[in-house]
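The complex appears here without one of its protein chains, the remainder shown in place.
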Amino acid sequence: MSGLDLLQVQQLAVDFADAGQTVAAVRDVGFSLAPGGRLALLGETGSGKSVSMMAVAGLLPENARVRGSIRWPALARPPQLGRDVGMVFQDPMSSLNPVLSIGEQIAEVGMTHLGHDRPQALQHVRSLLERVGIEATDSRLAAYPHQLSGGQRQRVAIAMAIAAGPKLLIADEPTTALDTIVQAQIMALIDTLVRDAGMALLLVTHDIALARSIAQHGVVLRHGTVVEQASMDAIVSRPAHPYTQSLIAASLDVDRPVPARAAAPGGPVPLLAARGLHKTLGQGSAALQVLRGVGIDLAVGETLALVGGSGAGKTTLARIVMRLTEADAGAVSLDGVDLLALRGEPLRLARQRFQMVFQDPLGALNPRASIGRLLADPLRLHGFDHGAAAVEVLLRRVGLDPALAQRRPHEVSGGQRQRVNIARALATRPALLVLDEPVSSLDVSVRAQILELLRSIQQETGIGYLFISHDLAVVRTIADRVAVMADGQIVETGPTAEVIANPQHAMTKALLLAAPRLGRQFAFEGVPQ
Amino acid sequence: MWRRFVSSREGMVGLCLLLPIILAALLAPLLSPGDPQAMVGPALLKPFADAAFPLGTDRLGRSVLAALLHGASASLIVAAAAATGALGLGTVIGTVAGFAGGRTDEALMRLTEAFQAVPGFILALALVSVLGPSLGSVVLAITLSSWTGPARVVRAEILSLRGRDFVDAYRVLGMRPMQIAFRQVLPNALPPVITLAAVVVAAAILVEAALSFLGLGDPNRITWGRMIAEGRAVLRTAPFLSAIPGIAIIVTVLAVNLVGEGINEALAGKRVAA
Partner (left out) sequence: MIPVWRIVGRRLGNAVPVLLIVAIGSYCLLELAPGDAVDAYLSGSGGDAGLVAQLRQQWGLDRSFATRLTSYLLSLLTLDFGWSVAFSRPVREVVLDRMGNTLLLMSAAVALSFSLGTLLGVAAGSRPQSWRDRLLSWLSLALYAAPGFWLGLMMIVAFAVKLSWFPLGGIATIGEPRAGLEHVLDVAWHLVLPASALGLVYLALYLRLMRAGMVEAWRSDYVRTARAKGLTRQRIVWRHVARNALLPVITMLGLQAAAMLGGSVVVESVFAIPGLGRLAFEAVTQRDVPLLLGIVLAGTVLVIVINLLVDMAYAKLDPRVLVS
């Protein structure tokens, strides 16, 4: 269909002036978007995709210098934010004003751009809420952001973005902060809304599978420049540039065949056995039963994945196993020894055998300690040699340069930090490692490297992993068996390949449906709303 | 970190103002030898009128400049001592409350609220009147009325740090609670307290001035507050006698506050990433 493009970007370059220095963020970026077209800006952290998007929107901070041309041929006049262009950001909690009701915040758009008075605006709000799947009751309109769930908040953000009927919807990592199942629901919603209104979509994401499922064309960015630009079809099945190829290879795809795994060595006694765990958090009317009679088994050298949506109880189970939280009832044994009965010094000594890698790599490291000291601590506490040489061994084992021992946690990258966390956990040569969403917050290519590292360590040492994740694609590449949790109970368990091929429980099926796939496009039917 | 402080404009201005004042206080006996309370010239001489008395003289013919220089040391000594006491006491109580939790925390919080609810200056008044006016009682009075700020800040920091993953990580490693508390958590809790130090010092200077203005300071020392009080009797005819020490107070407190902002900026860079 010929006609004017909605958006034409040519030779875009953005620099930032920071304390007297100039940092180049984006160089020579160009792309175009037809009315109703869908384009994805793809890249990892620091690729310049967000900066390019903010330049298009005109929302760059004051110290930014923009060169090149950004034109809107199909529009009669310069685009106005809110009216011609609607935006949805990554974190819905911080993107909403905490002191105004959601009704107010959505109504503002109509009152500013459509000339609504209050009653008209509120009526408009009601119809918008229905379109985005939130019941338009009075109490909902008067609710505040913190009273809604993450998914609901993002729906409100979407309602605000489409309120004035824009020609273009810009979505910046709209689902990264959300649970897997909710992610799928939100993407389905965006797909429907954009299609129904004939809006163009500019999606900024690091997730190729996500982009493939909804966008027609993609622009791959790296270090501020365009590396490849083609239809999403071509990018996924025939990537031309080596960087794109590595991204595709590193991407998670639940359908992609995985190399066969050597069977776990096993042993007479399970490494970890939990039975009948109960835990209730909170008191009185606000009490929540987080665990309701949960039991798992982990054999020596095996990887058991614990999957489920947020709130299913996975982290609580992990904390009970790690003796960070006390269970209300139940038993846990490690190597046949009753773990929950240990206290004081015997517990301290036993900790040498089981360690944990936490979810947020930065939060798990003492900001004031050097990496060397952080690694020496476990060695010292359990009577191992804790000199510089020992620390160097640990660093090399996880693929890090020993020179990093002098640095502090905030001075290294996210991937490096997670390696430090792993190194620290492995320092005492434990038999069991509990990993709580260890790769969720990492970039795509780094994710694959960390998973590979974990695999190779398991090959070498026969360590057992209890691997918590909400993402089946990750689980598929690393777990021997998987246990699916929902509502505080284990609802399905079995060898990974089998569970994925023949899911029995509704939750398993929902997780599978919501998992990222490179081969799928516009196939969001069947996702429970 | 020092470099960041130097790059802070506020911090450097404050330091440039504060250092001469501290020097003047320390070197007062050299710069202006003799008893500042001695009568050395004609009464009520205006400032800049006579080179021998650059800032004029008061009702009794005492040199304003001499009194100003000697008064500086009284203000700064009291402020430094009181601030140290308040910060020390506050940190200890805040740390214990933050780590102990439960009933101990509750009890200490009630105590903190009690000290906070009593109007600080009235508490200081009561203390000074009970113990008799002296440098020591003024220091004690200010300490007891200012420790609650640091205590709250330390407690809040420790409570927020306790919930962080890295504390759990140390528990998982098998580190003993005492070690975790003092060697790992406390150093992370201190930066905001250090920033608060400047505020506490500034407030101490003002409280000391108010106490001596009311005649409750050490009767043997000349302080800026007392100078203002004595100038009050001749306010109509010689307002400069009250004005000058007031300006000195403003400049000193301003300097301390600016240094505090500089410290805040110097530490902020480090904490942003944490």
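We just call them A and B in the order they show up, numbering each chain from 1.
We take it that contacts are C-beta pairs under 8 Å (C-beta built on N, C-alpha and C of every residue); 3 or more make two chains touch, one makes a residue touch a chain.
Computed from a predicted structure; not experimentally measured.
**Student:** Which listed residue (A:8, A:112 or A:370) would be found touching the missing chain in the intact complex?
**Tutor:** For the chain that is not drawn, the touching residue is A:112.
**Student:** For the chain not shown, which residue from A:12, A:74, A:96 or A:357 touches it across the whole complex?
**Tutor:** A:96
**Student:** Pick from B:45, B:151, B:189 or B:216: which residue touches the chain that isn't shown?
**Tutor:** Residue touching the chain left out of view: B:216.
**Student:** Contact with the hidden chain only, please: which chain B residues?
**Tutor:** Against the missing chain, chain B presents residues 110-111, 113-114, 116-131, 202, 206, 209-210, 213-214, 216, 225, 228, 232, 235-236, 239, 242-243, 246, 249-254, 257-258.
**Student:** Mind pulling the chain A residues that touch the left-out chain?
**Tutor:** Within chain A, the residues touching the omitted chain are 57, 59, 80-83, 86-87, 89, 91, 94-101, 108-109, 112-113, 144, 146-147, 157, 160-161, 164, 286.
As a convention for this text, only the chains that are shown with their structure count from here on.
**Student:** Could you grab the centroid distance between chain A and chain B? Build each centroid from C-alpha atoms only and quote it in angstrom.
**Tutor:** For chain A versus chain B, the centre distance works out to 48 Å.
**Student:** Can you check the complex and tell me which residues of chain A touch chain B?
**Tutor:** 322, 324, 347-349, 351-352, 355-356, 358-360, 362-369, 377-378, 381-382, 409-410, 424, 428
**Student:** Please give the residue numbers of chain B that touch chain A in the complex, ascending.
**Tutor:** That would be residues 164-166, 168-176, 184, 187-188, 271, 273-274 of chain B.
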